[in-house]
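There's a structure below that I have some questions on.
Here the complex is missing a single protein chain, while all its other protein chains stay put.
What follows is subunit A.
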Amino acid sequence: MPDQTWTPGACSIVGIGETDFSKASGRTPLTLAAQAARAALADAGIAPRAVDGVVRCDMDLVSAPALADSLGADDLTYWGEAGPGGSGPAAMVGQAVAAINSGLATTVVVFRSLNGRSGNRYGLVGEHGAVGGDNNYEEFFLPFGMQTPGQFFAVVARRYAHEHGLSIDELSHGLGSIAMAGRAHANNNPAAQFHQRTMSREDYLASRMLSSPLRLFDYCLETDGAAAVVVTSTQRARDLAGVHVPVLSVAQGTGRGVQPGQMFPALLRKSITTWPSAATAPTVFGRAGVTAGDVDVAQIYDCFTITALIQLEDYGFMAPGRAAYVTPEDLSVGGRLPFNTSGGHLSEGYIHGMNHVVEGVRQVRGTSTNQVDGAEISFVSSAPPPGASAMILGVDR
C-alpha cells in the first residue's frame, strides 16, 4: 500500500565500501567494519569524524558506538539496528533514511561485518546443554534432526516442487539456473570469491548432495568480510563530489502469522513457499511508484538458490511456479531480469545482504563489472524467512 508520508528519493546513498572477501580475514569484525566504512566515506568525500549515525545488523558483533569510535566520530546522535540477520540490510538503510528525514542524524553509516567462515559459523548446533526455551522454540526442531539453514531450505524446496507439480529434476533445473547465473557474474568480478571458478550445468548437478534436494552449489559461501554504505539527504548529496544514488523506496514486511523464533518456526506458517517478501512487495513498489516490470536489474538475497527462486515470484518478477523454468540467460545481463550481478551470496560472498546493497548502487552509477546498460531502476532484497525487507534505487532527476 502506498504510504502517504513516504517521499521517494529524499535520501541517497553517497558512498559504498567493501573489504576483500575471504575464508580467513585474520582481522576482527571491528577492523573489517572500519575498513568498509572508511572506504565508503572516502568514496562519498565525507570526513569520518562527521558521521553522526550508525545502523548495524542485529547479529553483528560490532556495536554502533564501537564503529563510531573507530571512525573518530565527533558525536553519535543516532544508532539503530535491524534484522534478524539477512532480513536486515534494506531495512537498515531504511532506518538511516528515517533518522535523516526526522532530523535525528545527517550522515549515517550502514554496515555489516562478519568472520562468517573463520569465526562464528551459522547453523551449528550448540554443544552445551539442552536447546530451546524462552520462546526461541528450538526444542521443536534441533532434537529432531532439523539443525541447519540448509536442511530448512531443503524442506521448503521439496514442498515448492510438490505444490507446483514439478519433479525434483525440474526443480533442480531452476535452482541450477540461479546458481549458474550468479557464478557467471562472479567470473567477471575480480572481488568475487569464485572469480576464477566457472560452473556448467553438469558441474552444478555433479556437486555433492548435502540435504536433498539441495546440493553444495545451492548453498552460499561462508565468508569473512564487511560492506558499508553512507546515507545522507539527497539535498546534501548534490553538493558532494561523488555520484549519489537516491533511495526511491525501502520497505519491511512480515505478513500475517509470521511465527515467533528466528528461522525453523517459519516451517509452521500457513504457506512455506510464499514468504514475507510477498507482503513486502506491494509496499516497496508502491512507495517508489514503479512496478516489477520497470526494474532494470535486481540483487536478490540468495543464501540458498531456493531463497532467491521464491523471491523472484514473491516480488512479481515471475508468476507463481514459473521461476523453476528460468534459464541462466534470463538472469544474465541482456536477459529479462539481470540478477545478482556481482555474483551474489552464492558466488561473490556472503556479507548477509549488504554486498547486494553495494552492487545495487554500482548498477545505477554504471560501475558494475557486469553493468546493465542504462540501468536506472535497481532493486535489492534482503532475505526471508524471519521477515523481509527490500529497496529500490534510482537516479536523481
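A few notes on this one:
Convention: a contact is a pair of C-beta atoms (placed from the backbone, for glycine too) under 8 Å apart; a residue touches a chain by one contact, two chains touch by 3 or more; residues count from 1.
Rule of thumb we're sticking to: contacts and distances are computed from a predicted model.
According to UniProt, the chain absent from the figure is "ChsH2 C-terminal OB-fold domain-containing protein", selected among "Dihydroorotate dehydrogenase (NAD+) catalytic subunit", "Cytochrome C", "ChsH2 C-terminal OB-fold domain-containing protein" or "Sugar ABC transporter permease protein". Check A:Pro265, A:Pro328, A:Gly349 or A:Gly387 against the missing chain and you find that the one touching it is A:Pro265. Only one of A:Phe111, A:Tyr137 or A:Phe217 touches the absent chain when the whole complex is considered: A:Tyr137. In the complete complex, the residue from A:Ala73, A:Ala91 or A:Val156 that touches the missing chain is A:Val156.
Contact with the chain not shown here comes from a single listed residue; of A:Ser211, A:Thr234, A:Thr280 or A:Thr369, that residue is A:Ser211.
By the touch definition given at the top, subunit A reaches the unshown chain through residues 123-125, 127, 130-135, 137-148, 150-151, 154-156, 158-159, 162, 208-214, 257, 259-261, 264-265, 267-268, 270, 272.
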